[in-house]
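Take a look at the structure set out below.
Excluded from the complex is one protein chain; the other protein chains are retained at their positions.
After this line comes chain A, so read on.
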């Protein structure tokens, strides 16, 4: 492992002077006894365990529910920084929705030669079944979690757009609740923009895209694969905090093109389904015939305009890693504006030139699976051992089109509670965006932190933790 690279420290400048947003936090921390953060961390853990906020880890043998480590030191974003960020996010999610509408209709962007036709038409994430169909308000991706990293004062990069079923929003909400319980005085010292409105805004967003807007009373439900899914807690949490039913596929059925819930009495018609299952499992009649999780006939009911599915089937094409490189073009094509947020330069290993470059520079770059997620199946060159690099070289050469590569970004770092006290650790940021009758971005989002010194992997499945994320109000 090489020497640690230089990175942007969000709390203080090179001279060790706290940045404006962190001033009060720094002096507050200085006056605390040494075991203070240990005690508060334990308090927080007890709260999380009681609430049953756990996630399942795939591939682990035994009792597979764990807590995500929670770091009690908040990450602070100033009002001005947030304005710029949220403008960039809004621009991006509007462009991606316009892109989705286009490729499932006239495909102007292909005709204009801005994206190769094959990249879309041959893409597994492109659903031919969606061609010609227009969802309510022309919105495809209603809930998006944009993964961002910061590399300097004013430079943010988008890593992924997560236009399918982004998870983690329950942690954003529970982290805030927990922080308010363990540090009430900190909230009196700062004007922190609230996040607790998220469930109400989510429900408003979902109701605003019901297929029949003349209906005053839209029935919304959350569709979960069930209790064994890694994000089950979040599904239950969201249904509960919106005040809607949490359903499994077997609770729904389709009759005469309409979708109903099986209740203890008469069946109840459903208008909007916030699904947390993948496209392939939605409807065994249209997609994967072996799916036990979906609802037979659901897709026909959707195409008949009798129910809205959020996010729409086929939105995965917009966050496909091969399409990612074209997002700046997509933004310019549909909005006529320059992108506000940066895209990470990306090498597509299916191209021989790109592959050659990647193989020559494995020590310095990050290689990811095109369809991978959760930090699995990736190589982070600068922190990998020689052995890991040579193993990965074989895997990559055997199936290059399965991979993309990007330069290693120097992720910014935030003060984090560690065994030795408080030290900088690398972070990313996932703000949550809702798109319906309007675009609503909850200030802040989920900050994930790599707890190991020098590590750049923030995924919870790989030992990452989370932090409460504050956006200060002016």
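The definition used in the following text is that a residue touches a chain if its C-beta (ideal position, glycine included) is under 8 Å from a C-beta of that chain, and two chains touch if they have at least 3 such contacts; residues count from 1.
The rule is short, and it goes like this: contacts and distances are computed from a predicted model.
Participant: With one chain of the assembly withheld, which option in "Tripartite tricarboxylate transporter TctB family protein", "Alpha-E domain-containing protein", "Collagen-binding protein" or "Fumarate reductase iron-sulfur subunit" matches that chain's UniProt protein name?
Facilitator: When "Tripartite tricarboxylate transporter TctB family protein", "Alpha-E domain-containing protein", "Collagen-binding protein" or "Fumarate reductase iron-sulfur subunit" are compared with UniProt, the left-out chain turns out to be "Alpha-E domain-containing protein".
Participant: Out of A:114, A:262, A:371 or A:453, which touches the unshown chain?
Facilitator: Only one listed residue reaches the unshown chain, and that is A:262.
Participant: In the full complex, which of A:79, A:110, A:201 or A:236 touches the chain missing from this view?
Facilitator: Going through A:79, A:110, A:201 or A:236 one by one, A:236 is the residue touching the chain not shown.
Participant: If the hidden chain were put back, which of A:17, A:121, A:227 or A:292 would touch it?
Facilitator: If we include the chain that is not displayed, A:227 is the one touching it.
Participant: Consider the whole complex, including the chain that is not shown, and state which of A:177, A:245 or A:369 touches that chain.
Facilitator: Considering all chains, including the one not shown, the answer is A:245.
Participant: Kindly note down the residues of chain A that lie in touch with the hidden chain.
Facilitator: Answer for chain A: residues 50-52, 63, 226-227, 232-233, 236-237, 239-240, 245-248, 250-251, 261-265 touch the chain left out.
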